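Shown here: the complex without one of its protein chains, the others still in place.
Let's look at chain A:
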Amino acid sequence: MEYSDKVMEHFINPRNVGEIPDADGIGEVGNPKCGDMMKIYLKIEDNIIKDVKFKTFGCGAAIASSSMATELIKGKTLEEAWNLTNKAVAEALGGLPAVKMHCSVLAEEAIHKAINDYRIKNGLEPWEDRFSNSEHDHHE
């Protein structure tokens, strides 16, 4: 498996690893059975992501994608964060091997889930995403 320097750099020094005890939104996706699982914690103030932390069980690409995705949404509005695609994460990492693209989907999904967790907790309608009833059913 040949990873880009950027992937390796984020894998070896992942940013934003950890938990936020009083998080405003938490999203957990994936399934250890499939070999990948990600949990994301958001601290939100005035519709802005003030802080973000993650934990990931998975390959190098999964960990690097989690790290990059959290970097990309920090300080952004919820709308901006929602619109971050796995493709954009992969691009920011200088590309991912084709068989590893699915690992970057995890980060996008986890962010969506955390944002909706926040929305529901605050009495708002959850947003619809492209994963609602599609490809990732196997994650249960």
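By definition in this document, contacts are C-beta pairs under 8 Å (C-beta built on N, C-alpha and C of every residue); 3 or more make two chains touch, one makes a residue touch a chain; residues count from 1.
Please note the rule applied: contacts and distances are computed from a predicted model.
Visitor: Consult the UniProt record of the chain that does not appear here and report its protein name from "Cysteine desulfurase IscS", "Carbohydrate ABC transporter permease", "ABC-type lipoprotein export system, ATPase component" or "Dihydroorotate dehydrogenase".
Guide: So, among "Cysteine desulfurase IscS", "Carbohydrate ABC transporter permease", "ABC-type lipoprotein export system, ATPase component" or "Dihydroorotate dehydrogenase", the name matching the hidden chain's UniProt entry is "Cysteine desulfurase IscS".
Visitor: State which residues belonging to chain A touch the missing partner chain.
Guide: Contact residues on chain A toward the absent chain are 1, 3, 8, 11-12, 14, 17, 19, 28, 32-39, 55-60, 62-63, 99, 103.
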